[in-house]
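Here the complex is missing one protein chain, while the rest keep their positions.
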Amino acid sequence: MRYSFVVHVKMNPGVFDPRASTIERNLKKMSYPVEDLKIGKTFEFSLNAESEEKASFIVKEMAEKVLSNPVLEDFTLERVEK
Amino acid sequence: MKAAVVVFEGTNCDRETFQALKAINFDVDYIWHNWTSLENYDMIVLPGGFSYGDYLRPGAIARFSPVMKSVESYTMKDRGIVVGICNGFQILTESGLLPGAFLKNKYGNFICKMVDLEVENRDIFTDVGKLRLYIAHSDGNYTTDEKTLDLLEREGRVLFKYTQNPNGSIHSIAGISNEKFNVFGMMPHPERSSLPYHENMDGLKVFEALKRCVK
Partner (left out) sequence: MRISSEQLEKVSMSIDEYNTIVNILGREPNETELYIFSAMWSEHCGYKHSKRLIKEYFNVSDENAGIVWIEDVGIAFKVESHNHPCAVEPFQGAATGIGGIIRDIIAMGARPVALLDSLHFSKPHTYIYEGVISGISAYGNSIGVPTVGGEVRFDSAYSENPLVNVMAVGTVKKENLKTSKAQGVGNSVILIGSKTGRNGLHGASFASRKIDQSLNDRPSVQVGDPFAEKRLIEASMEICELDCIIAVQDMGAAGILSSTTEMTHDGGLGLDLFVDRVPLREKDMKPWEILLSESQERMAFLVKKGYEHEVEKIAEKWELDFAKIGKTTLNTEFRVFDGEKLVASLPLSFVTEPPDLSRRIEREYPITDEISEWNGTIENELIHLLSNPTIASKKSVYERYDYTVGGQTVKSPGSDAAVVHIKDSKGIALSLGGNGRYTRLNPLEGTKAVLFEACSNVIASGGKPLGITNCMNFGNPEIDEVAAQFYAAVKGLAEGSKLLDIPITGGNVSFYNESNGKQISPTPVVGVIGGVEDVQRIPSSYFVNVGDPIYLVGRREVPKNGASMYRNSDSFCKVNWNVCAETLHAIQQIISKELVISAHDVSSGGIAVACAEMAIGSMIGASISTNIHPFEEYPTRFILEIQKGHEKEFETEMKGIEFSKIGTIGGNSLIWNGEKIALSTLKDSYESLEEFE
């Protein structure tokens, strides 16, 4: 069966992301008073698997090993209806 | 004749651009990104670099600098010309002063090398058919919609094209101008080929040709 997922990858809270802080600082200068800006990556995809459980297992492994760098990043994954 | 080299936070190629303009007898000043008086200049150059680290998109934050408002009004006045090189070209597309946008290089990474260019606009580059200039960028893949692309080609607004497309740019476009031919953008670096100890001096020919465009 075909399952669809969305994986969000973000920097770990303890890691300083210079891109985010630069963009936040400059948005404020342009009078957009944002706080706590975070930058992430979104991966949307589908895959075929025998069951939802198996699909989730594969996606979790892929997210841990490939899509994110555990030394710097964390991720969330959710199954979505296409 | 006077030229201005605009310096944003993160601009890297200002010093050698300054030298190249001096070499063709411009009186040159550096202009800081939050200064706004540009009327005295015949040519305004936005040099290469990594303004704001390229952290959002290349040129995306620099285009909101106070100086860019002045650059915009300058272009509407028939005063002189504006030239954007590499990151400067990206700043001009982000601010809409030139059409199109930049994607990451098609083959993935940052590329630094000498490339062969075929001159397309022989009205401006009257005595040059080919050029060899350095490129050094990771977001040099120029793209635009079909309609604009058609206009650029038909109106002679493509300055030069890559002989061997290094980054995937549509129609191998390496440099363009606006409709009024007073705003120019190019990804290759003419300032890196403008001194006697450089590999060649093709870049001086580019600057000289542009200087002739100043009315």
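Letters A and B name the chains as they come in the text, with residue numbers starting at 1 for each one.
We adopt the following convention: a residue touches a chain if its C-beta (ideal position, glycine included) is under 8 Å from a C-beta of that chain, and two chains touch if they have at least 3 such contacts.
Everything quoted here is computed from the prediction, not taken from an experiment.
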Quiz item: Among B:R15, B:R57 or B:K104, which one is in touch with the chain left out?
Solution: B:R15
Practice problem: Sort through B:E94, B:E120, B:E191 or B:E208 and give me the one touching the missing partner chain. | Solution: B:E191
Quiz prompt | Identified contact with the non-displayed chain, of B:M1, B:I24 or B:I111 | solution = B:I111
Quiz item: Of the residues in subunit A, which ones touch the absent chain?
Solution: 11-18, 22, 25, 69-72
Quiz prompt | On subunit B, residues whose C-beta touches the chain left out of the figure | solution = 9-10, 12-13, 15-16, 19-20, 48-50, 52-55, 107-113, 134, 136, 138, 189, 191-192, 194-198
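What we mean here is this: only the chains that are shown with their structure count from here on.
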Exercise. Starting from the mean Cα coordinates of subunit A and subunit B, work out the distance between those two points in Å.
Key: 36
Quiz prompt | subunit A-facing residues of subunit B, complex | solution = 52-53, 55-56, 61, 64
Self-check item: For the subunit A and subunit B complex, residues of the former touching the latter
Solution: 18-19, 22-23, 26, 30
